[in-house]
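Note that one protein chain of the assembly has been removed; the remaining protein chains are unaltered in position.
Showing chain A:
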């Protein structure tokens, strides 16, 4: 009924070109029922959200895995048994010399370690005595001495080098590429 009315109205109005667009709008308004679309959209969204939440729950149940460290995995080529090398045959004197050298080295390292442990203990004892004296002197300074230093960390130090840096060294042009393998779960 409403559509037939709109069509007749259109026929009447099509004489004037300017009214064609308004006629179309009228026609569409009477013909379409946009209420149905509005009901489906929020439902669809809710269903999608629930699905995503379920997926998320399933993924969260799986615990995260550590990135494998290459250092701790023996490469396959070293497990090949055909690559075995037999131990060299030593003469009696050579083996004796080696054993005595090992013992000498053991003794040397042991002395070194003992000296280090003693030095550490002496230092600890000296520190303890100094702190006791400080406590007797003034309580404030003693408390301040026990406090940790906030500016110390982060701390970085490079190892010593065999030779000092060469000031006149001309480095060739180039760049570093990080090709570490990125693992994803």
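One rule holds for everything that comes next: a residue touches a chain if its C-beta (ideal position, glycine included) is under 8 Å from a C-beta of that chain, and two chains touch if they have at least 3 such contacts; residues count from 1.
Quick note on the criterion: contacts and distances are computed from a predicted model.
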item: "Large ribosomal subunit protein mL48", "Ubiquitin-like-conjugating enzyme ATG10", "Carboxypeptidase E" or "pantothenate kinase" - which is the UniProt name of the missing chain; value: "Large ribosomal subunit protein mL48"
item: Sites on chain A contacted by the missing partner chain, in the whole complex; value: 49, 52-53, 55-56, 59-60, 63-72, 116-117, 120, 123-124, 127, 131, 143, 146-150, 152-162, 172-185
